[in-house]
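With one protein chain withheld, the remaining protein chains of the complex are depicted in position.
Chain naming follows the written order as A and B, and within any one chain the residues start at number 1.
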Amino acid sequence: MKKIKEPGMSVIVKTVARLVARVMLLFGFYVVLHGQVTHGGGFAGGVVMALVFILIMLAYGKEGALRTFSRTGALTTAGIGLILLVAIAFTGYWRGHFFANFLGQGWPFEFWSAGVIPFLNIAIGLVVLGSLYGIFAALTHFHSEEEEKQ
Amino acid sequence: MMLVEKYLPLFVAIPLGGAFLISLLGWKKRGLPEWIGTLIPAGLFIYSLVTLWATTKHGIVVHHLGGWSPPVGILIGADGLTAFMLVIVHFVAACVALYATDYIKKYTSPWIFYVLFLIILAGMNGVLTTCDFFNLFVFMEIASLAACTLVAFGTERHELEAAFKYGVMNTMGALFILLGIALLYGYTSELNMADMANIIAAKGPGSKIVTMAGVFFLVGFGLKAALVPFHAWLPDAHPSAPAPISAILSGLIIKSLGIYALFRIFICVLGMTPLLSSIFLFMGALSMATGAIMAMGQTDFKRLLAYSSLSQVGYIVFGLALGTPLGILGGLFHLFNHSVGKSLLFLTAGSVEYATGTRKLNEMGGLSNKMPVTGTSSLAGAMSIGGIPPFGGFFSKLIIIFAAVQAGHIGYAIWAVGTGVLTLVYLMKAMKQAFRGALAERWQAVREVPMRMRLAMLILAFVCLTGGLLLIPQLKDLFLNQAAKVLIDGRMYSKIWGGF
Partner (left out) sequence: MILYMSCFVLFCIGLYGVMRKRNIIKIITGIIICEYAANLLFILIGYRMGGRAPILAHGTVIENMVDPLPQAVVLTTIVIGLATTIVLVTLAIRLYEKYGTFDITKIEELKG
C-alpha cells in the first residue's frame, strides 16, 4: 500500500503546533500590550505573533496556513498598522508637534501610562505581524512555483 | 511657531502615508494609485517653494519632533541647501510621476510601482531634512531598498542581475557609513549633526578617529554617489530600471543620497581640509573622464546615459570640491541642470522604448519624423547636458571651468574642457543615430507616445532651455546663493544651527 503524502510535517509536530499556537498568540499580544512597562514592545510582540502563523505554515503546509491567514490579509494588516502609525503621528499636531504625546502620561509601572506609546506599540505590532508573515508567505510562493515545474 | 516650521515633517510623512494608503486600497481601486502618486509630489513641490521662501527669510527652519528639544529630541530642519534640493527633487519627481501614469500601464500591478516610488520620495526627503546622523542612515536605507526593488521591477534576467549588484554594493556602502557613525558617536557622544560639528571643532583637528570615520564616509557615500572607483553598479542598475525610475535614480537619488549627504557631512560636520579637497578634485576629474570615455562606445541608449551621469556627477563633485564660492555655485547649478536634463533624457529614452520596444541605438534612426515631441525634447536635454550656449548646462560648466582656473587648477580646467567636448560628441552621436537620418522600414507604424508623457517631457525641456535664467541676480539670490552660502560657510553654519 502506497502511503499518500500529506502536506506538512508529522503528527507530533502538528499536535504540538495546534496546542501551542493560541498560547503563543496570546503571549505575543501580551508583549505588545505591555510594551510601555516591560521589555519588548511592538516589534518583539509582533515577531512572536508572526511566528505563530509561520509555525502553522511549517506544520500544516502552505495551503493550511494560507486558509487561516491569506497574503492579502497580511498585506491589509500591515497597511492598517502603518496607517494607524501615521495617523497617531499626525494627531500629535493637536499639541503642536509631529509625533507629540498628546495623552496624559500617567505614572511609571502602571498599565495606563506613557500616553500614546501603547497605541504606537499596537500599530507597530500589526505592521510587524503582517509584514513578516507576508514576507514568509511570499518566499514560499517561489518554492511552490518550482515544484509545479517538476 | 512659524507655519513652515510646524509642518516640515510633512515632507516625509505625506509620501509615506500615501504609500501606505496605496498598499491598503490601491490594488482594488483602479486609477487611485496614479492620482495619489501624481498629486503628492506636485503638492509637495508647491510646499517646497514655500520652504525655500521661508529659508531665504529666516535662514533656518527647525521642527522639534514630538516637542522634545535637543539633546534629547530629534530635529528636522531645512536650511538654504536643503530647500534648494527639496525644490529640485519635487519638481523632477512631479514630472516623472506625470510621465509614469501612462508609461507604467505596460507593466502588471502598477500600484506596487507607486508604493515604492512614494517610499523613495519619503526616503530622499528624510535624508534632506534630517538633522540627525542616524536618521540619515535610516532614510538612506529606505530609499536605497525601494530603489533596489524597483530596479528589479521588470523581473527579467538582466534586471535581476543589476538589482542584485546594486543591492549588494549599496548595502556595503551603508554599512561603511554605519561604522563611521559608530566611531563618530564614540568620539562625540552625540548624534545631532550640528552638535557633533561643534564638538569636533572644539576638540581640535588631528584626531585619528575622525580621520578614520572620514575614510569610511568617503567609501560609503562614494558608493552611493558612484564616484569612480566605486561606480561599478551604476551603469548596470540605471538602465535596467523602468524609465521613470531610471530618471529618479540618475536625476535625484545619486544626488540627494550621494552628493548632498557627502558634502553636508564633509563640509558642515567634519570640516574640509586641503588634502580632502584634493582627493575629491581627483575623484571628480577621474569620474568625468571615465564616464565620458566609457559612454563613447555604448550602443544601448540608456546605458550611454548612465555613463554620462557618471561623468556629470564628476563635474558636480569637482565644482563643489574646489571650495571657492564660484566653484560651489557652479557645482550646485550643474546639479540642478543635470537633474533636469538627465531625467529628461532618460524619459525620452523610455519613450523610444515604449514606442519601438528597443534600446539599441544602431537599430533606431529617423524617429524624429514619427515622434516629433520626443525628438525635440531629447535634443533639448542633450544640448543642456552637452553644454550648448542658450541652455542651462552651458553656463554651469562654464562657471565650473572658470572657478578651476580662478583657483589655480589650470590642468584640471583643461581636463574639464576636454571632457566637455567628449560629452558633446557622444550625446550628439546618440541623438543623430536615434532621431535623425532616414526612417527604417520597421518603424513605419511607430506612433508618438501618449499625451501625459509628452507633457512631462515638454515641461522638463522648457526648464532645460530656460535654466540659464537662474543666473539673473534676483533669482540667483533666492535659489542658488542661499544654497551656496551654506557650503561656503561650512562649519560656521552649524555653529548657528547648534545654538539652541
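The rule we apply is simple: a residue touches a chain if its C-beta (ideal position, glycine included) is under 8 Å from a C-beta of that chain, and two chains touch if they have at least 3 such contacts.
Because the structure is a prediction, the values reported are computed rather than measured.
Enquirer: Check the whole complex and report which displayed chains the hidden chain contacts.
Expert: The undisplayed chain, in the complete complex, is in contact with A, B.
Enquirer: Thinking of the whole complex, not just what is shown, which of B:40, B:76, B:152 or B:276 touches the missing chain?
Expert: Counting the whole complex, the residue in contact with the absent chain is B:152.
Enquirer: Using the document's definition of touch, tell me which of B:4, B:24, B:162 or B:434 contacts the absent chain.
Expert: Touches the omitted chain: B:162.
Enquirer: Using the document's definition of touch, tell me which of A:9, A:58 or A:135 contacts the absent chain.
Expert: A:135
Enquirer: Touching the missing chain, which residues of chain A?
Expert: Interface residues of chain A facing the absent chain: 39, 43, 108-109, 135, 138-139, 142, 145-146.
Enquirer: I need the residue numbers on chain B that touch the omitted chain, in ascending order.
Expert: 134, 137-138, 141, 145, 148-149, 152, 155-158, 160-165, 167-168, 171-172, 175, 178-179, 181-183, 185-186, 189, 191, 235-236, 240, 294, 297-298, 303
We adopt the following convention: only the chains that are shown with their structure count from here on.
Enquirer: In angstrom, rounded to a whole number, how far apart do the mean CA points of chain A and chain B lie?
Expert: Those two chain centres are 37 Å apart.
Enquirer: Show which residues of chain B lie in contact with chain A when the two form their complex.
Expert: 1, 6, 9, 13, 16-17, 20-21, 23-24, 63-67, 76
Enquirer: Which of the residues in chain A end up touching chain B in this complex?
Expert: 75-76, 78-80, 82-83, 86, 89-90, 92-93, 95-101
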